[in-house]
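Up next is subunit A:
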Amino acid sequence: MQSNGRSLYTPIPMHVLRAYYESTDRSLKTLELSFDHAENSHAFFEAFNPGQFCLLSVAGKGESALGVASAAWEGDFVRFTAQNVGSVTSALHKLKAGDAIGMRGPMGNGFPLEDWKGKNLVIIGGGCAFSTLYALTKHVHHEDHRDDYGKLILVYGTRTSGLCMYKHDIAAWHENEDMEIHQAIDVPEENWQHHVGYVPDVVRQVAPSPDNAVAVVCGPPIMTKFTLPALDELGFAPEAIFTSLEKRMKCGVGKCGRCNLGPQYICKDGPVFSLAELNALPADL
Partner candidate 1 sequence: MPEKPKIALFQCRWCLYAPADQEWVDTQLPENIHLTKTPCTGRINPLYVLNAVQGGADGVMISGCLPEQCHFKTGNMAARRQLEEFNDFLDYIGYDKQRVRFVWLDLQDRGIIQKQLAAFEQELDDLGPASNLVTRVKVAEGGQNA
Partner candidate 2 sequence: MNLILEKQALQDLLQSWRQNYDVYLPQKLERFSHFMPLTETSVLVTDEPHNTRIPPKSLFLPMTEALVKFTRYGGYEDARHEIQPRIVFGIRPCDAQAVQLLDTSFIQDEYTDPLWLERREKTITIGLGCHEPCLNGFCTTVGYGPFNKADLDAILTDMGDVYLVETFSQAGDACFQGLPVAAEETYQEALAVQHSAHDQMPVAFETENLKEKLEQNFKNNYWDEVSQSCLGCGVCTFLCPTCFCFDIVDETQRRERVRNWDSCMFRTYSLEASGHNPRPSRVERTRQRISHKFVYWLDQVNQIGCTGCGRCVRYCPVGLDIRSMLRQAHSLPFEVSHAI
């Protein structure tokens, strides 16, 4: 996972390639990072799998765990979207193209893409947690991989239309006949042509078939909590429902102890768990 004789805890040097606000209220910012050294890039993409995360490091502020929001085929860069909540993320928001930054990763297990081959994918996301799902969709949607999977159904809810991320791609996906996309906002807005309501309700409306399908849910805890029963009603088995967890993390490699969920470390053994796995673990979230 770490390369070039660097310790587990030492970030690799990166530079900001592009930095832009993702939402109209400027609470979300996307950073695209390029590698300073080609060998780091090779090592990264060798290991990378959608659903994994990295620790972005700002010297003097600390590190913050963020899901990777880009697919490997997009090019020699890694994309992250950060919400401005803490001291590290606010420092991340101040970065502009050309600034130096450190990164450790990829970390965690990522989505079990091999197991999902041949199945229909129901991707359900809410808010800024959509970032890894975006990476997943981009990966699956790419022509090299598209034939490996069945139908692709996407449900994406945000509080307002302004908070919707990756608008350009999502607009394109609406035009695409190869996938089914359902976008939702919480409260009605003028000129909004898609669903209005909370994600669990939209899922019930859309009612994806559980036959030969897996559902991936990533969103704020409250959304996940209410979406899981909706999927259960639709007939999805716990083994076919996946979600990505997060907790406070420091080391990212299962050493510092704080992100454990029972015997599993979210950073090392997760962050992606099936509902069946979660049911066997203590409710310590």
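Convention: contacts are C-beta pairs under 8 Å (C-beta built on N, C-alpha and C of every residue); 3 or more make two chains touch, one makes a residue touch a chain; residues count from 1.
Here is how the candidates were picked: all candidates are chains of the complex that A comes from, given by their letters.
Because the structure is a prediction, the values reported are computed rather than measured.
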> Of the numbered candidates 1 or 2, which one touches subunit A within this complex?
Replying inline: 2
>> For a test of understanding, state which residues of subunit A touch candidate 2 in their complex under the given definition.
In response: 1-2, 6-13, 57, 59-64, 85-86, 88-89, 99-102, 221, 247-248, 250-251, 253-258, 260, 262-263, 268, 282-285
